[in-house]
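Missing here: one protein chain of the complex. Every other protein chain is in place.
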Amino acid sequence: MCVDKSHASEDAAGVVVADQAGAGVAPSPALIEDLVNANHILFDQGVVDAFGHVSVRHDHRPDRFLLARNMAPGRVGAEDIIEFTLDGDAVNAEGRRVYLERFIHGEIYRRRPDVIAVVHSHSHAIVPLSVSKSTRLRALFHMAGFIGQAAPVFEIREAGGDSTDLLISNNALGRALAEQFDASDIVLMRGHGSTVVAQSLPQAVYRAVYAELNARYQLEASRLGEITYLSEGESRTAAQNIEAQVHRPWDLWVEQAKARRGRG
Amino acid sequence: MCVDKSHASEDAAGVVVADQAGAGVAPSPALIEDLVNANHILFDQGVVDAFGHVSVRHDHRPDRFLLARNMAPGRVGAEDIIEFTLDGDAVNAEGRRVYLERFIHGEIYRRRPDVIAVVHSHSHAIVPLSVSKSTRLRALFHMAGFIGQAAPVFEIREAGGDSTDLLISNNALGRALAEQFDASDIVLMRGHGSTVVAQSLPQAVYRAVYAELNARYQLEASRLGEITYLSEGESRTAAQNIEAQVHRPWDLWVEQAKARRGRG
Amino acid sequence: MCVDKSHASEDAAGVVVADQAGAGVAPSPALIEDLVNANHILFDQGVVDAFGHVSVRHDHRPDRFLLARNMAPGRVGAEDIIEFTLDGDAVNAEGRRVYLERFIHGEIYRRRPDVIAVVHSHSHAIVPLSVSKSTRLRALFHMAGFIGQAAPVFEIREAGGDSTDLLISNNALGRALAEQFDASDIVLMRGHGSTVVAQSLPQAVYRAVYAELNARYQLEASRLGEITYLSEGESRTAAQNIEAQVHRPWDLWVEQAKARRGRG
Partner (left out) sequence: MCVDKSHASEDAAGVVVADQAGAGVAPSPALIEDLVNANHILFDQGVVDAFGHVSVRHDHRPDRFLLARNMAPGRVGAEDIIEFTLDGDAVNAEGRRVYLERFIHGEIYRRRPDVIAVVHSHSHAIVPLSVSKSTRLRALFHMAGFIGQAAPVFEIREAGGDSTDLLISNNALGRALAEQFDASDIVLMRGHGSTVVAQSLPQAVYRAVYAELNARYQLEASRLGEITYLSEGESRTAAQNIEAQVHRPWDLWVEQAKARRGRG
């Protein structure tokens, strides 16, 4: 497919953008494979359905990140991975449609140089917590210490007015969202979902899965009255010690993802 | 099977009706295939079980619509699709039993010339909302903007008295239901389920899936107290922009439906 | 295996009973096959797990019924079906262990000559309703009209004292339970589950599946406040008209059960 690279053509079903920058050194194949696995795992674990996306920072160019083309995560292959600048400009889209919300990723990578991977999703227990006027997502079990004492909720009305489509569809909205990550590795997005960041793809996937579980348990426990949440010290210690074990679920999930798809 | 076409014979297990009108120009095979896929997807996604149905307006005759014979949606094949007039009279049933509730479809297509596809279902989170005296289904996340500020609930007692079987089993009940679609693309049916309409089959299927999710999230969020729903502007903008992407889940779901059934 | 037929030997893992009566005319093979299918369907639909059972009245001897030997329903084959008298005595167990609770079936068949099939289960939404001090299971959607205005709850403490194991493990308890069916086709059993009866195996299976769904929806809807239940007339009309279609889910479920087990 050939597009006029000097103009982006946009339509309702995703966006075709012109490639704005030259591709440089290629990311390592192992990183691409991890990103493909991350897409499959998030689908298999019910964190994403046909929507949602996961990215990773380019391992040789910290000013670039990798993200699938506009498609359902469960079907992504290595050939679907596109390189982007932090502005969300595609480097090698070559006419393939890209995600409307790639600005989530670029702006977070810009603001948080320590972040290596980003997952954006609308998982089932997170959405209800994103719209509650009274309750904030908060760590209540050891697997989700990274959530801390009260996950911030991004209210898009403050940055985009009260008639948006709730999508982070430009750099300004991406920047507004990214600011919320100054004090947290997870941010809920009102009426939309959440975004989590981490220092590796396995950790980001782990966090997306266990944030959903924490939300589910919090919804359940709230039926019974008051809850004992993790203390600040417990959150910090649990995150530190337990996230050192993210290889265990990751290995299991990769194996399952491959088995389900007849790969490997 | 051979039936006397001058009389409808009705029994408890669906209805055999005489074909009332001549078949004219055939619908395009691609439309039939989409309708078969829509049946399978709705079953795979848990929107319908052995009950529920989906129809599409005939692509060459707007005064006709297509609907499977009386059977479980997950098992429908191209050979099971029957053509109906807007009165719900079968054109080519040839003795096959038809759905008791085909009047839902015919009367909506008559009243809403813009509607191309209709899904009727009893999905799990919709039924509880259909019987609540205090709460109306309302859009709370960006994927379900089409629900708007308060989905109408059809109370069959007003049109049919208080001892019906709750089914839309004749034209009068169909008309009463269809009137509720003047201001909404989704109508809940008290003690029964819901019906959604759309401008295409993929969009109708999308809406049935995400209406169920919105209902589920609303039930969950209601545990925690007050909810921030989408504003009117957000509902409208989100529906417009996000429903332009219905091809993404549709493609995924078609692929899954085919894989599960060893087709394609 | 050989047992002394003049004495029952009982142990913790089910019961071995001596065959008390001669087998007479054999039930029709089609009935046996239906009963095997019913066992598989109830497992596939999540109504039973390793526990729960389904029986059918002998089609040539109304004073006998058929029930699997003591085993998980999902694994039952034709060779596992045993014939019993209404007293719960085995006719052809030939040393195979039988269900401790076969008295549920025998005593209901005795008291309700119209009943042809019985399902006993502990499905997920029924158990919570069986222990609620304030709320009774009640029909709220058209698929479950047979539940009526308030399903009776059997309190075993009245018949067996307050230290039983809650099982219906003898004829006296069976009779006490069976009395509850004088005014209802479904009876909840406190802290245990439910039993449903019907005029055929497909109808009994249908009722067990949709009673569970009604219970689930009732639990969900109760979060939101007051509920509009089916009226008495609606319950009656819906049960009459919709249960005439039980062949539709039954056919689907049989097909699925066979596909999952590589049969047929």
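Each chain carries a letter (A, B and C) given by its place in the written order, and its residues are counted from 1.
The working rule: a residue touches a chain if its C-beta (ideal position, glycine included) is under 8 Å from a C-beta of that chain, and two chains touch if they have at least 3 such contacts.
Being a predicted model, the structure only gives us computed values, none of them experimental.
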Contacts of the hidden chain among displayed chains: A, C
Which residue of A:A26, A:A159, A:A176 or A:I242 touches the chain not shown here: A:I242
Residue, one of A:S28, A:Q149 or A:S231, that touches the chain absent here: A:S231
Residue among A:V17, A:M143, A:I156 or A:V197 that touches the chain left out of view: A:M143
Residue touching the undisplayed chain, where the options are A:V25, A:A150, A:A172 or A:L252: A:L252
Sites on chain A contacted by the missing partner chain, in the whole complex: 140-143, 145, 213, 216-218, 220-221, 223-231, 233-234, 236-238, 240-242, 244-245, 247-249, 251-253, 255
Contacts of chain C with the absent chain, listed as residue ranges: 11-14, 49-51, 70-72, 74-75, 100, 122, 124-125, 127-135, 157, 162-167, 190-193, 219, 222-223
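Following the convention adopted for this analysis, only the chains that are shown with their structure count from here on.
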Fitting chain A to chain B on CA atoms, where both chains share a sequence, rotation angle to nearest 5 degrees: 90
Classification of the chain B:chain C interface as same or different, half of numbers criterion: different
Chain centre separation in whole Å, for chain C relative to chain A (CA means): 48
Approximate Å spacing (C-alpha centroids) for the pair chain B, chain C: 34
Two or more partner chains touched - positions in chain B: 223
